[in-house]
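Here the complex is missing one protein chain, while the rest keep their positions.
Our next item is chain A:
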């Protein structure tokens, strides 16, 4: 009873603020527009810039929405109880907060709160899903189907399974980045234990045909896992329409905090996994370890905001994407959008600039925080494996840049990004021997290049 009263008070004191505190915020724009407190400039990694770069890398991570932070702060400083403490008020109020967050996450994906397990992030969810399911059903099922363009953590989990003797089919994708449903159908075997296909690709932003894939999995009665970290709060998700058994979600891609994620696990028909971490049996034994109340509260608040603002955000992001693409296309030729143009999330624009090498372009775009693909692979010199899976020419795969647009991106930032990108591409093309050859009418592909 006491816990109920406390929880009610907690909720009353939190929610009005979540819903009313609506301060427009664009951290990057503020820094670009007013470099007043940045007169000395920033010098890091040999790069000197006058202010903080404008942020267009929302697929890597997003800022925490201030409204989310407001919801989280009390659980850091005053309501710091362990949600698993059963003997006092601190524990009860934390537990209530965690359960509220659980239902907030659940309602964004049309699931029941009982089907949500909190984890440390989407990587952990993917590990539990891929390895956990296969380990649990290892007596009968020996085969996993996934795609070549999955996130590294799914691919790596699959590699791990292969080493243990499981079979993995890596489905190729078409040139638009989508999988061929017939190919999926024909890859299914009697011992297929899991199909794992990501909803929105992190590098190129294409949306896979989830409902159709779900339908096929239902037909063959195979568990369907999807990594929806990039989809949560951006496109409508319905676990029943998609017929997913497992879904990986992340907090920090939806303006929530880093270090928290959620795994959706279907209850009917029930999907079972072998835990990857053993311990005190928290989260129904699937993910032992103390649930981090403030982070979980943040993820819950972020999901609730996303639910209310998805439509508005979507419209805005689409407008900004069009502004960016049209702005660049108006001044430059040889700009290619990687991946399907129809089935894609607008906030992820992956562009190839012909005859300009991506890394040098990134180096020149130091006032814009963008990436050449995923943060995990951008340290290596290899062109993106996702673009290669699409069959993008290797020389074009070296020229890609991903622009990530989000809730707090402003028109001014987009205009500035267009200006800087165009200037830099023009400068580098003047310096590019390939561009010169093309202007002279030489076909680059006809030249015998000496490979290094």
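Assume contacts are C-beta pairs under 8 Å (C-beta built on N, C-alpha and C of every residue); 3 or more make two chains touch, one makes a residue touch a chain; residues count from 1.
We adopt the following convention: contacts and distances are computed from a predicted model.
Candidate names were "Iron-sulfur cluster assembly protein", "ATP synthase subunit epsilon, mitochondrial", "ER membrane protein complex subunit 2" or "Signal recognition particle subunit SRP14", and the UniProt protein name of the unshown chain is "Iron-sulfur cluster assembly protein". Screening A:139, A:342 or A:394 against the full complex identifies A:394 as the residue touching the chain left out.
Among the residues A:54, A:69, A:101 or A:263, only A:69 touches the chain that is left out of the figure. For chain A, the list of residues touching the undisplayed chain reads 25, 27, 31, 37-38, 42, 44-48, 52, 63, 66, 69-70, 73-74, 355-357, 359-360, 363-364, 379, 381, 383, 393-395, 398, 430-436, 444, 449-452.
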